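Following: one structure in structure tokens, then a few remarks.
Apart from one protein chain that is not included, each protein chain of the complex appears where it belongs.
Presenting chain A:
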């Protein structure tokens, strides 16, 4: 790995424990992401982001499931938009779901704060691309 590359932290927001386990495992095997944070629903993630103590630990990218108890993906998107400007860090947001409902897909894709909507099971190649682009984005920022 290029030592000049910025370290990239990802957060996974999903109540599905098996999926979360798999996500962590595959990224570990493929050497993607330097750290993975794990939240079991939207509220946990928002609480973490809002806590000033976590200022230095904020993720670069968040993968947010749609169907979750307490605070679902749609509610998270809305809450995130409200606190976005106070975070002091640009966090890329992806929605992930096994829903192939066109309404869901349209809803996520038409939201400007959502980078993309990923269908489960997640495509490893695409995950790797996301990781690299974030690493490079870090480079650009470093040199500018």
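Assume a contact is a pair of C-beta atoms (placed from the backbone, for glycine too) under 8 Å apart; a residue touches a chain by one contact, two chains touch by 3 or more; residues count from 1.
Following the convention adopted for this analysis, contacts and distances are computed from a predicted model.
From the list "Urea ABC transporter permease subunit UrtB", "3-oxoacid CoA-transferase subunit B", "Cytochrome c4" or "histidine kinase", give the UniProt name belonging to the chain omitted from this structure.
In UniProt, the chain that is not shown appears as "histidine kinase".
Tell me which residue among A:51, A:101, A:116 or A:129 touches the hidden chain in the full complex.
Going through A:51, A:101, A:116 or A:129 one by one, A:101 is the residue touching the chain not shown.
Which residue numbers on chain A touch the omitted chain?
16, 18-19, 21-22, 25-26, 29, 40-41, 67, 69-70, 98-101, 120-122
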